Each structure stands twice: as C-alpha cells, then as structure tokens.
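Missing here: one protein chain of the complex. Every other protein chain is in place.
Let's turn to chain A:
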Amino acid sequence: MQTHKYDTVIVGAGGAGMRAAIEATKRSRTAVLTKLYPTRSHTGAAQGGMAAALANVEEDNWEWHTFDTVKGGDYLVDQDAAEILAKEAIDSVLDLEKMGLPFNRTPEGTIDQRRFGGHTRNHGEAAVRRSCYAADRTGHMILQTLYQNCVKEGVEFYNEFYVLDLLLNEVDGVKKAAGVVALELATGELHVFRAKAIVFASGGTGKFYKVSSNAHTLTGDGQAAAFRRGLPLEDMEFFQFHPTGIWKMGILLTEGARGEGGILRNKDGERFMERYAPTIKDLAPRDMVSRSIYTEIREGRGCGPDADHVYLDLTHLPPEQLDAKLPDITEFARTYLGIEPYTDPIPIQPTAHYAMGGIPTNVKGEVLINNTDIVPGLYAAGEVACVSVHGANRLGTNSLLDINVFGRRAGIAAAEYAATADFVELPEAPEKFVADEVTRMRDASGGESVAAIRRELQETMDRNAMVFRTEQTLKQAREDIVELRARYKNVSVQDKGRRFNTDLLEALELGNLLELAEVLVVSALARKESRGGHYREDFPDRDDVNFMRHTMAYREVDPEGNESIRLDYKPVVQTRYQPMERKY
C-alpha cells in the first residue's frame, strides 16, 4: 500500500471534476483520481447544449432562467441555488469560450443559441433560445476543452485509480474529511490519499436501469462511498428518464433534435404532445414527455409489432440542417438502427438518464452531514451531488451548466479551505474496508455471478421503479433488491489476478448499484405523491402540504450489524416563487 499527501484531492475527471481541478490546481497542490482516462468521462456524451441567458439571439434574462429551473423541477428546487445557477451561467459559458470551446456562431460571430425543453420566455409564454451549443456534441466539446485546460495548467492526474472509500475522522466531536482509498487498476495496488480537502465529482448511477443512456462505468461510486460512511443521500427517488433514447438500446438522441423542430409521433402519425402540453408541445420538460410517451404506448398507440415505442420524426427538416446541427445523432440512427433519418422516423423510448438526487451540498459545494451541518473539508459537485438545482426534474442543458458552475465553486472552496486547514489524522488501518472487500471477492468461491445479479437488478428496476410507480411495484423492487443483495454476499470473480482486474472492478461496482437502488426504492415508497420525475399512479397529485421537502436517506447499522435505511426530510429553500400548478 502506498500513501500520498495532497492539499486537495478531486475524485472524478468529468466536467465537474476537471472544472474544479482547474481552479484547485491554481490555488493548492491538487491530485485528480479518476476511474477512467479523463476524456472517457460521460460528460462527453452530452449533446444538446448548456443553458445561459446570454440573450445573443433574442431577449432573455437570468430571472426567467431561474423561474424555468424552479418550475421545471416541480418546486422541489432550492431557489437560492437555482438563482446562482442562472446568474453564473452567463460567465460560465463565456469562461468556456475563452478557454477555447468552439461554440456554434451567430451571423454576428457571437455564441449561437437554440431552444430546449422547458426553457421559456417570460415565465412560460413560449420557448426561448437559451441553449449555447456546439453542433450535437456540446458535452464532447466541454470535456475536451476542460481537459485541454487541465493540460495547460499542469493538473496532476492519477488515471485509472478507482476510489472505493472515503476516510473521515472526528476532531473535537466533528467528523472531518481525512482522505480516500483508491485501487490502482493497472497493478491492483491500494493507495491511501491524505488530503485536507476532497471534492467528489464522480458522476451518476444510471446503470441500475437496463435501458439507460449511461455509460457502463456510471455506477454511483461516490454516492455509495459517502453513504457507507454515514452521510445522507438526498432525493434519490428522483431519476430522470430522457424521452428519446434509441429503442431498446437507450442511446441518447438529444432533445436538441426537437429544439431544431423534430416531432414525436405515435403509430397514427399523430403529434401527440399537442394533447399533453398545448403551448410548448414537444419541448415540454422531460418528465412530462416521458410519461406522455408511455401513456401512448399503454393506450395502444405505440409503434412496431409490439407497439412498444414511438417515433422521433426529423424527415420534414432539410438534410443540410440535420448535417449541420445534428450530425452525431443522425449517424447513431444509421449505425445502430440502419435507418436514414432524412427519410425515415427513428424508433425511440424513454431511457434512464440522470440522477437529480445525490450527496447533499450547500451552494458552496460543502457536503452536508445532516439538514444543517457540513463535513469540513468535504465537497461534491455535478451529478454525484444534490445542491439542489434540479429538484424533482432537471431541465435539459442545466446539467452541463451545473458541472461548470458548481464544479468551479467546489474547486475554489476546497482549495481555499485547504490553504488554512490542517491534515486530519487518518483513522486506524485506513485501507482495511477496501482491502477486506477486495480480498473477499477475489478469494470467494460462492458461485454467484456479477452479470446475473446485475441483469436481475436492472430488470426489476426497469419493471418496477421507472416512469410509472405504485406501492406494489416499488415493494416488489425492494423485495428483489434485498434478495439480490443477499446473493451478492456470495459473489465471486473468475479473475484472481491483480493486473487490470476488470472482473473484480465490475463486482465492486455492482455493490454500489445495489446499495443505491435500494435507497432509490425506499425513498420512492415513502414519497406518496407525484412530483417531477417521481410519478406514483396511486398518488397522482403533487402534495405540497406533506411532501414539498427533500428526502434525506441515512444508512443505519444496529449493534448486530443489520443494515437499514432511515429517512428524514429537509425543507425546500423558497425565495421568490410560490408553487403553482405545472402546465406547459
């Protein structure tokens, strides 16, 4: 085992992690630990754009953006955080441009902007052009630009170092960040990183669903590490299903396709979104569009022999527009479906996309240990975190924004904290938890297969905890997960080696997915209302009296070693907007 010492350690090298690293490296001795090479991160898969009220092409302002974010999140958004997001959006986009990001341009040479779901002019009057974009590979450009600037700033990366544990220690009765434990994939060696400040920016957890836009590697590693160390997870029941995933495969087709004029159609060729959101139609927020699609399918208006999907129709758009604005997604249709989007509609279905919930933080990126107190030295940003700017449903283009605004904030705050703080003593045998887990799995002969358990987890989550939920389906999911977790204790890997043991890696990732899936389901069972991405058919209305509050889930272990999940609630921060009925 090796031990390293840095002022600031950042876990994850996607958009949030690298945005934090650029700031932290200027201010403190910083290391970035990342499971993947930085440019492999899933920020690169984001397509449509990054919201900012630049008003380059039409009237717009940050207050409208704030309102849309709050309404889009079905009033579970912390309004102070949403205001920061919308205000700092403008400088965030301009910063990226100055770092070199090649945005598409207006005829005047300024950054071009296009329409996106739920972003409106003057509190819902009509769709507004707010999304700053680079063709349909905005996330790719952001990831590349941030990596380029990390190279420029000399950011120190530990590539293919998988962080498996968060080390906390009590100082004068206060739990503080002390370090992390990482597995070096190339060698199988364990490394302890001591740090004064730690930023978790390790991304999402969408691989507990089967049909998912998420990378294989998005397994909630940061959320699970924090949760196991007694930190709460906020609003985990809110998971976004993006309306337009490639049928069965789940590969994302950007909402920008509808922003450019694409239309959703059922088997009768009907533009069904006119019935569900008469004002902004296909550009309604994602939760509403995904529910509308499944309603069409359930009522027998789905397409194909099994009536199990609908169409994204781009055929009325000029081929030149598709080539210029949507080159990647049209190529996906050709590559994976053998379909020519110039002439044929694309079969789509909602796909598991984004965790609104995560590790709770305040607007500085400081991680909360309960409703009010922070863990000194611990920060989180991006999809792993819950600020909460997305509430019950995130608007498209607000996540590329979130990683830049709060990644930057967390990087600065962490480095500034590290400048004055002392190292916290490591707990005794700091690597023990990880070493025991790794040894157990490598040496076990239990015979349970990682792939089988993962497939069953994904199947029960898709069937029981997706767009439509009831008490019955959620209880079924919970029962299944409990059983799978018991089987997971007997999981064994075939690869007994140390070098690049991806068999072991997948087994460890599955442990995180199982843990977090249970948190999602338990949180969803208790929320007896429908709000944003969480829709309970047995409680179809929003209930502001009882549930306009954030869920806070804690892991508890009794003296016999039995685990359970305890739920608490945290008030929503409301500033200028009173909850209203959400109509579009």
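By definition in this document, a contact is a pair of C-beta atoms (placed from the backbone, for glycine too) under 8 Å apart; a residue touches a chain by one contact, two chains touch by 3 or more; residues count from 1.
Note that in this section contacts and distances are computed from a predicted model.
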- line: In UniProt, out of "CbtA family protein", "Nitrate ABC transporter substrate-binding protein", "Tellurium resistance protein TerZ" or "Succinate dehydrogenase iron-sulfur subunit", the chain dropped from the view is recorded as "Succinate dehydrogenase iron-sulfur subunit"
Field: Among A:A45, A:V174, A:A421 or A:V573, the residue in touch with the chain that has been omitted
entry: A:A45
Residue of A:I111, A:I280 or A:V438 in touch with the missing chain, whole complex considered: A:I111
Residue in contact with the excluded chain [from A:R121, A:R498 or A:R549]: A:R498
- request: Identify the residue among A:V57, A:L94, A:V171 or A:A421 that touches the chain left out of the display.
  value: A:L94
Chain not shown, touching residues in chain A: 36-37, 39-42, 44-45, 93-94, 97-100, 102-105, 107-111, 134-135, 137, 140-141, 144, 148-149, 151-152, 186, 215-217, 249, 251, 304-306, 308, 328, 332, 335-336, 347, 449-451, 493-495, 497-503
